[in-house]
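Shown here: the complex without one of its protein chains, the others still in place.
Chains: A, B and C, in written order; residue numbering restarts at 1 for each.
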Amino acid sequence: MDFALSDDQIAMQASAKRVLERCAPLEAVRKAAARDRGPVNAAAGELAALGVREMLVATDLGGLGLGLLDAAIVQEQCGAAAAPADIIAPSMAVEGLMAAGSRDQQAAWLARVVSGEVRLACAVAERAGARDDAGVRSSASGLSGASVFVLGAADATHVMVADQDGRVHIVAAEGPGVGLRALPAIDEVRVFSRIDLDNARSEALVGENSPGRGVDRMVTVGRLLLAADTLGAAQTMLDRAVAYAQERKQFGRVIGSFQAVKHMCAEMAAELEPCRSLVWHAAHALDEGADEAEVMACLAKAHLAEVGTFIARTATEVHGGMGFTDLLGLHFWFKRIGANRQLLGGPERVRHDAARLQGWV
Amino acid sequence: MDFALSDDQIAMQASAKRVLERCAPLEAVRKAAARDRGPVNAAAGELAALGVREMLVATDLGGLGLGLLDAAIVQEQCGAAAAPADIIAPSMAVEGLMAAGSRDQQAAWLARVVSGEVRLACAVAERAGARDDAGVRSSASGLSGASVFVLGAADATHVMVADQDGRVHIVAAEGPGVGLRALPAIDEVRVFSRIDLDNARSEALVGENSPGRGVDRMVTVGRLLLAADTLGAAQTMLDRAVAYAQERKQFGRVIGSFQAVKHMCAEMAAELEPCRSLVWHAAHALDEGADEAEVMACLAKAHLAEVGTFIARTATEVHGGMGFTDLLGLHFWFKRIGANRQLLGGPERVRHDAARLQGWV
Amino acid sequence: MDLRLSARHAAFRDHVLAVLDSNRDKAPTSEHRGLKHPRRLAWQRLLIENGIAARTVPEAYGGFGAPPDILEARIIAEAFASTGLPRPLANQGISMLVPTLLELGTEEQKQTLVRPTLHGEMVWCQGYSEPGSGSDLASLATRAHIDGDDYVINGQKIWTSTAREADMIFCLVRTEADAPKHKGISYLLFSMATPGIEIRPLVDMTGAANFNEVFFTDVRVPRRQIMGAPGEGWAVANATLKHERGMLGDPSATKARFMRLVALMRRETVDGMALMHNPLLRDRLLALQARVFAMQANGLRVTTRQLRNEPAGMPELVVKLQGCELNHEIARLAIDALGELGLLYGDHPQLRDAGEWQQMYMYDLGLIIGGGTAQIQKNIISERGLGLPREPRASGG
Partner (left out) sequence: MDLRLSARHAAFRDHVLAVLDSNRDKAPTSEHRGLKHPRRLAWQRLLIENGIAARTVPEAYGGFGAPPDILEARIIAEAFASTGLPRPLANQGISMLVPTLLELGTEEQKQTLVRPTLHGEMVWCQGYSEPGSGSDLASLATRAHIDGDDYVINGQKIWTSTAREADMIFCLVRTEADAPKHKGISYLLFSMATPGIEIRPLVDMTGAANFNEVFFTDVRVPRRQIMGAPGEGWAVANATLKHERGMLGDPSATKARFMRLVALMRRETVDGMALMHNPLLRDRLLALQARVFAMQANGLRVTTRQLRNEPAGMPELVVKLQGCELNHEIARLAIDALGELGLLYGDHPQLRDAGEWQQMYMYDLGLIIGGGTAQIQKNIISERGLGLPREPRASGG
């Protein structure tokens, strides 16, 4: 029995942290928010050098054969840095291909993913609730419709799109009948997009699993990694609040000596610490195919959304007015946590899915 | 524009407070909890002397023609004292008769209510959700079924029972086919009962309003007065917490000088103070027949349940271990607030009713 | 208890509504940008002339000259809420400085400053907070020494809204370095065009610069441009802050915001179902509605006590804490109801309500936390409202 990261995982965690500190310090985050692609490309390159592209791909397909716990560790560091980079969409895509693709499709696409020739975005948001009649229909003439809040589309060559029946298709990002546009978003560091399809040609994944299995796996993996991202972001906000409280003086004392401030910090730590174990456990359970794995991933997403919201506000509050300004950049983490809360389903929706998985609906 | 109690209402409030301090001090509350009927009868007698029996009855029927705001003021004092007495069921009964009775029925029953000859209990809990197939059916041979958590049955001569269609009937408490038994309850100071009916003879209220109007009025009035009761009980708990914090020393200081304790007290006060205005406003709106009156009564009930729960816990917490013991008797208020929360519908149920009234369901 | 208006007040309400209705076409809109757009100034003038703005300021100083009447003020506020027309100017100069000037200013100050301020021709900003003094305002460090007939000011202010648009500033400076913290502060009034003033916009989390930093380097201000006596500025500042409290936590604004949320939840759908039919979101909505009702009723209670010249006590003490939090909670539910669409910010066809929910969610947080406000409010409630002891060692705030 050993509930801890392996030495390899600790090394991976440290590498990711070091790399992101180097290529995504606060100034780089600011630049990315101002739509400078420089830091974005730098961070993507550095992460690729760590092996994130091949991480989840099975060894017999040219990958590293690592698991979602490894991915979660890296993603947590992205959140901690509020980095203009993440591995959410690529991880969803690989897992989606493994769940829904035929053997041939897996071999063909994953080889190109590993080489970097193909970069996959994911258009599955409607699986967690469709707004404004969004949704994609598949017909003999191709895919039509729209999907909003596509993840990972900024530099994607292809998009994995779920249709209304849950079948997953791959379309070329710049193919005919495909319109992919970035959305103006409150979290300016990452890119969210909308895809409009008009009889777009696509390749449907035709593996043996029932349709729906692929998109559900993608959503589950996405939720897990969003939870990991929030975990990292919330930890940074807590750490910064504690550091600020130890330094800022009011009424002749550091504010961290006031009981009200101390207890705010203690409440944040008490809420956040078990979340780390929860995310790890959910990731490990998915890797092992454990019974409660999907339930745990949903609950990790929902719980981190709640704890993250609490910490985003409380850590800002500890910073007083400074937390509200752009000067300290604290708002990048605040907004990231807020965005993670809503992506792939708000907490109520995700809890509902967890209830459904247990037959409680 | 004058949002304040009238001089008469202030006098009534003071009288109720004085009377209850005299006849329902903590020792009397303890005795009542031990099923001593002495303090119960004393409190009932004192309240009757204040005119609570005739308070809500129209002047042309021999009453005082006062309103629910007056009733709420008195009920708030009952809650403040955790008194073994209340005017919830009698007030529901009078309002139910006015809403659902024919003129003749109103005249006949209310005269006997005013004289004290008739004391009415209310069996309407199933209107806010029935457990264990409780419910009463009306047929040619009489009323049959059961109703749980009957209010005001301890010394009642008759019970107003709502059947499953919402029609209100009056049965004699000791008539044939009527079984009325007190329930063992966590709030031992007041009496809650179960009524079992087996072809019991009854008089149906046959006023002009549609069936359902009477029971709905009864539930609304009951909810308002439960909110008023919680208001009073929560205010007492807050007052006692503040007094304790000013007196109890730890680490060489009164605990009320610790910021954590000060802020707990401030949060209680900040939550509770607007509740007083809410209860007054809801009562006044019901008296005036204002558009939003029923909605407001529901929301007062639900909101006081939430604020009351928060204060019951927080005030106990300020008292430390002492709050947990029987020594200070604080638990009588704690349990009263807890009971009020559930009676005639928990907060979620009551908010759902408020949504329905606004066409939002 | 009687929530109806007297005949006199009902007549006043009708008057206000009639004036507003008949001048609807003169109201400025979002097209008329700039604090001093002629149309805005004309609207303010029209409101003053009809006794709907600056109502209780004496005519001699540019106001309407009516006796104070809390209920009239309330009727005016509700008339704007119900018609949706633009409210009278209510900047810091009008709401905070003018009442203080009328109370403590010299006759010359009143003669020269009040009228243009009321009419929107003279815009003020407030120089109170400093980077080192948030909750602990009295620890301010901007200094002014006397040189001939002038004060010479050096230091820095922060959280100065409208600094870039302002003509004038009312400003706290330390004039007596050796005096105890609350003594030795003076209250100066001077032009923002004075040499030596530098303004740096302070971008906040909303992406806009709602505030500024203001730097003073050897800024010379004539000694007579002081309000109150030298060294007595703390008392003057407290007089203005008393007027600030009234500006936050208006329950009719909260009610209006709540109704916009109701509209949003009836309109917006997920998977074709209106959000109002999502039981979880609806339950949260109703829980907030209870709070909205409670704060409205609490407001009626505060007004009644003011009408009766009674101390407002606890009902007033809780308004800011509870009102700001409630506003924020309403925005928070809207953000959750919008879901992913709540992440949009900026020009997009799917952006709802012009992004106001996102804006309010962040801006209100600034109001709650600015200078530790929620913490300070809890201290005030526990000390003034409940009589608990002051924090040992704490001073000021």
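The criterion applied here is as follows: contacts are C-beta pairs under 8 Å (C-beta built on N, C-alpha and C of every residue); 3 or more make two chains touch, one makes a residue touch a chain.
Computed from a prediction, not measured in an experiment: that's the story for all the values here.
K.L.:
For the unseen chain, which displayed partners does it touch in the full complex?
P.N.:
For the complete complex, the undisplayed chain touches A, B, C.
K.L.:
Check each of A:189, A:221 or A:242 against the chain that is not shown and name the one that touches it.
P.N.:
Checking each option in A:189, A:221 or A:242, the one touching the absent chain turns out to be A:242.
K.L.:
With the missing chain put back, one of C:283, C:329 or C:356 would touch it. Which one?
P.N.:
Answering carefully, the residue with contact to the hidden chain is C:283.
K.L.:
With the missing chain put back, which residues of subunit A would touch it? List them for me.
P.N.:
1-6, 9, 69, 242, 245-246, 253-254, 256-257, 259, 261-263, 265-267, 269-271, 273-278, 280-282, 284, 295-296, 299-300, 302-303, 306, 347-348, 351-352, 354-355, 360-361
K.L.:
On subunit C, where is the contact patch with the chain that was removed from view?
P.N.:
Touching the missing chain: residues 279-280, 283, 392-393.
K.L.:
Where does subunit B touch the missing chain, residue by residue?
P.N.:
Its contact residues with the unshown chain are 125, 129-133, 148-149, 183-187, 192, 249-253, 258, 260, 313, 316-317, 319-321, 323-327, 330-331, 334-335, 338-339, 341-343, 345-346, 348.
We take it that only the chains that are shown with their structure count from here on.
K.L.:
With centres defined as the mean C-alpha position, give me the subunit B-subunit C separation in Å.
P.N.:
41
K.L.:
On a C-alpha centroid basis, what's the spacing between subunit A and subunit B, in Å?
P.N.:
Those two chain centres are 51 Å apart.
K.L.:
So which stretches of subunit B touch two or more other chains?
P.N.:
259, 263
K.L.:
Listing for subunit C: what residues touch at least two other chains?
P.N.:
375, 378, 391
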